[in-house]
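The complex appears here without one of its protein chains, the remainder shown in place.
Letters A and B name the chains as they come in the text, with residue numbers starting at 1 for each one.
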Amino acid sequence: MSTLVLLLVTGVGLGALYFLVASGLSLIYGLMGVLNFAHGSFLTLGAYAGWEVSRRMSDGSWLSLVLSLVVGAAVGALVAIATELLLIRRLYERHVEQVLVTVGLALATVALFDGIWGTDAVYVSGPAWLDETSGVLGAQIPHDRFLLIGVAVAVLLGIVAFLRFTRFGLVIRAGVENRSMVTALGIDVRMAFTVVFAIGGAAAGIGGVLASQYFGYVSPQLGASLLIFAFIVTVIGGLGSLLGAAIASLAVAVLQQLANFYASGTGDLVVVLLLAAVLLVRPSGLMGARA
Amino acid sequence: MSTRPVLVVRGLTARIAGQQVLEDVSLEVPARGVTALLGRNGVGKTSTLKALMGLIERSGTIELDGEPVDRLATHKVVQRGVGYVPEDREVFGSLTVAENLRLAERSGGRGGRHGVSPERRELVGDLFPDIIDRSSQRAGTLSGGQQQMVALARALLNENRLLLVDEPTKGLSPRLVGEVTDALEKAAQVVPVLLVEQNLTVARRLAGDAVVLDGGRVVHAGPAADLLDDESRVVALLGVGGEPGQSQSQHQSQHQSQDQSQDQSQHQSQQHDTAEATS
Partner (left out) sequence: MSTSTTPPTSREDDRPATTRGQHGDSHRAATPGGDGASRTRRRLVEPVAGLVLLVVLAVLPLLNLSIPGVLPGATYTPGTLQLLALCLLFASLALTYHVLFGITGLLSFGHALYLAVGAYGLGIVLERTGLGLLPAMVVTLVLGIAVATLLGAVSLRVSGISFAMVTLAFAQAGSVLIRRNPSITGGEESLPLTTDHVPAALVGVIHTRNLYWVALALLVLVLVLVTWFERSRAGHVAAATRENELRVRVLGMRPYPVQLLAFVVGAGLAVVVGMVYLLLNSGVTPRVASADFTLTILVVVVLGGLGSRWGAVVGGIVYTLLDHRLTALASSDTVEQLPALLRVPLSEPLFLLGTLFVLVVLFVPGGLVGLGTRLADGVRGRRGSTADGAA
């Protein structure tokens, strides 16, 4: 029982990380039809930026963690905005080229991270509280899980509120449904492109800082390894659906944890099998409107 | 000033997915009243409106009130004062009615700094009380007629120089056709309209002028009444027989069967899919 609780909470925590990556991917794809391969690099860069902050503060305080998160989000957002303005926008409506450009960017940036921070992982520490545990239903749950879940929920609520209550949010929701009609109402939808890239980049940057807390390190490959699961999550959830991404993140991560524990480390394979099963039954994903 | 046409189009050509759909369209829209754009299915009426909007690849000259707009992006064309009511409505089904309308409100331009003027709000409220009552309902759950009213309201909220309206009565019941026609008639008193319409009774009631397309070209232009009263020309140019009244009912039943066989919202999303896939 206590093992199960631990696995479930850990799964939800991991799901929170997947969601932070997948939410941006899904929004960007939903609005622009762009698959952003460089999204993992936004995450990695956010993680390194957060590490640089906490290294300079070197006190393991909450202030340092909060500052890391803020800086990680800001760096992620800025790089994402630059990507959209300098690379994606030039290739407006040429979806294959847009994917290719982000592939090139992903290759180049991972190599650059190698060069700057070295191929070896750098170790990250946070407030001591995160390493402690608390008893929940008989299980000893490490506190970092709560941090992941809390921040991801906050980000989810923040994005939902943004989409619901701002004009940009309105434009984005409408654009996901029918982009050309948005322009036919006199709205320059490209502004919304930059905004979703910024949101996605910020979420990824936050995800990077959290991932480095959770795993205890940052490496140039950090983003890429999470990105693959985020891709799986977005396809299972339904491309373009934020809610689908949230549900699929949880399902995938929990399943992965359970399979890793009860079926001798087969978590990654089970997740891919789940993907195949979903595609066979429902090619458009759980919440996807279009096939 | 009323003598100058609001829209002058010369040698408009357009392509969809690399395929030429307009060969050479030249037409003028007078600065008042309704101008009907007629023609058989697939001759390029919708493509003409989309080309004017910059929604598909186009070339040729388009002048709005004497200013060229043929190189402008779609949203800039709209900001110059063009309202668009697309074929099949294209309301945002996942948004509420109020959100659909809020999205359409333009600030700046001819609408003034404060977005929509009180008169316009009043006009829309008078014309479409039904949808104002349903403002918190999701547009995807509205009936076809109600969706059409949302689509018209989106265009009427702003002060435009010209409205482009594409088959607003398509798939509607006779009662709703009447309501939409009334609304268009009132709208046409404040803004000139270029109207694509297959229902010839509606076209006859509203239109002062008519332009007929065939094979991506203009094959006739002149007063609407002259054309629509001349049965042999109607048959020759539009391919429909008999009295305008009869042809109306013919079209009506055709549209209706289409409407019934397909769920509205599904129809909507299919439209969108097609557009996505080819873009």
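Rule of thumb we're sticking to: contacts are C-beta pairs under 8 Å (C-beta built on N, C-alpha and C of every residue); 3 or more make two chains touch, one makes a residue touch a chain.
As the structure is a computational prediction, the values presented were derived from the model and not from experiment.
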TODO: Check the options A:E52, A:E97 or A:D188 and report the residue that touches the missing chain.
DONE: A:E97
Open item on the list: Touching the hidden chain in the complete assembly: which of A:A82, A:L112 or A:V153 does that?
Closed with: A:L112
TODO: Using the touch rule from the top, list residues of subunit A that touch the missing partner.
DONE: 29, 33, 35, 37, 87, 90-91, 95-97, 99-101, 103-112, 114-116, 224, 228, 231-232, 234-235, 239, 265, 268-269, 271-272, 275-276, 279-280, 283, 291
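We adopt the following convention: only the chains that are shown with their structure count from here on.
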TODO: Find the geometric centre of each of subunit A and subunit B from their Cα atoms only, then give the gap between the two centres in Å, rounded to an integer.
DONE: 42
Open item on the list: Can you tell me which positions in subunit B touch subunit A when the two form their complex?
Closed with: 53, 55, 73-75, 78-79, 84, 86, 90, 92-95, 99, 102-104, 106, 109, 154, 158, 269, 272-273, 275-276, 279
Task: For the subunit A and subunit B complex, residues of the former touching the latter - done: 33, 93, 167, 170-171, 173-174, 177-178, 180-189, 289-290
